[in-house]
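Omission of a single protein chain aside, the complex is shown with its protein chains in their original locations.
The block that comes next holds chain A.
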Amino acid sequence: MSEPAQFAEPLPGAAEAVTPVATGSPRTAGAEGEGEWRRLDPRTLLVTAVVLAGVVLGAGVPAAIGMAGRMGPWRALSWVAAGAVLVIGFGLCGEYIRWRRTRYRVGPERAELHTGLFLVKRRSLARERIRSVDLTAHPLLRILGLVTVRIGTGERTGGESTLELEPVTKAEGERLRTVLLARAVTGEPDADRDGTLAVLDLRWMRYAPVSFLAPVLGGASIGAVLQVSDWFGVQARLFHWVGDRFHDTPLGWLIASVVAAAALAGVIGALGLWTEMWWNYRLEREPGATLRVRRGLLTSRSVSLEERRVRGVELVEPLGVRLAGAARLDAVATGLARDEDDQHADHKTLLPAAPRAVADEVAARVLREPLSPTRTARLAPHPRAARGRRLRWALAAALAPVAVLAVLGALLTGVLLWIAAVCALLGLPLAVLLALDAYRNLGHGLSGRYLVARSGTLRRTTVALQRSGVIGWTVTQSLFQRRAGLLTLTATTAAGEGAYHVHDAARDEGLAFAAEAVPGLLEPFLVRDPVPDRTPESGKAAPPPSR
């Protein structure tokens, strides 16, 4: 549960502060009609009590055990109990005040939230600017039938543009969501395209262990074992125990077993996390052109996304997932919520790692296209010089640690020289493979209304961006690129990451491509001079793909 601190920004001397988001006084609008003031659900007190009790239990039990040794069990227990009562009491008081002082209403024009004891925070959002209403509920809230509602305008001004109601009843959350996101339903309901776009297929779980999460979790599990054993002062015993188990076996086996154990822990962890994140996943299109993602095993989440904010999609393929023939689908949309406590990757993901064909299919449905542009676009390969650049970077990245190790080895000890040799032997082929793959993955093209660009090797992304969503071009060319006849095109957009790149395109072809992608924008600044007879340079890029 995030504390209300995020509302209580210091506004010295301002007892009644209207946040900069409020474009007018909250009192001017919505004095009449439907918007009566409402309170948060009082059961938030219960939630706070349970959370605090959990914290107290977690901290109090070790403390009591520790103190019991010195002052006897009963005294220790009474001290800890007193502390617990104090903490819970204060917490409940604070929460009660927060609950008493927090009210919200949804008027015909504005949604407003008043909160705070000494610094009364009044925040009001114009309803037509509200872009997202997200519901989340952690397990405790779910048991009580409550949800946390986050109402956002999607403007990138930090937390100022978000109203957080924590918590309200589930029914109230749904009501807010439908009321606030209800737009005039334009056009006829599209039987094909409304309704459920994708539901979870349990077989997708097999892509969880091949994500980058598994090794991270595996490493973390080893770290956790060491850390916990250190806390209880049994780390040395742990090492002894492991040493005894592998007394007769060679070192190689020991390392292999530890790695295997970590891998197992990583796989289990990744599967667990995947289940928690994606259980009950469902992607729907609701009347009024809103996309809605619902998911979550313990913590349930509902993310709504207005379709008119969608400027495209991005297929994301981390290496392991790509080798397994799968891809994740993200939305490229303007004004997605970005929270500190919630990973922003969550909000834009439309589909977890799923077979590539499914991802393409869902992309097509999301974009209301017969076929996904990520599939139909004929991607022009990039010139050979781009490959050379990638090879050089990869070799430099692989050789830098080798060089450092070798120098240190020459100066200090011969062992490092061996390690350097092993690093070189393993690293160089890997670097070359990755560089070649990175080059192969480069591509750009046009497909109908979309501009498609692909790049990356460890994390390959294929973005399909609406050409009408491109709101500017940035062309960069380093000295090396200039000599190689390459340039990097960056399409700036209001959506997603704000800019999408076409790395190392051939100069002539790249500029022609950019000019064609967004008619009229680049053309006035281009000079086309006929080249009488170009020497057939090796591996010049293919001509721009026809649409």
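Definition applied: contacts are C-beta pairs under 8 Å (C-beta built on N, C-alpha and C of every residue); 3 or more make two chains touch, one makes a residue touch a chain; residues count from 1.
FYI, contacts and distances are computed from a predicted model.
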{"item": "\"PH domain-containing protein\", \"Osmoprotectant transport system substrate-binding protein\", \"Nitrate reductase\" or \"ABC transporter permease\" - which is the UniProt name of the missing chain", "value": "\"PH domain-containing protein\""}
{"item": "Contact partner of the left-out chain, one of A:I143, A:V199, A:A396 or A:L526", "value": "A:L526"}
{"item": "From A:R142, A:R282 or A:R507, residue that would touch the chain that is not displayed", "value": "A:R507"}
{"item": "Residue of A:S78, A:N280, A:T413 or A:T474 touching the missing chain in the full complex", "value": "A:T474"}
{"item": "Absent chain, residues of chain A that touch it", "value": "156, 334, 469, 471-479, 482, 490, 492-495, 497-499, 507-509, 511-512, 515, 520-522, 524-534, 543"}
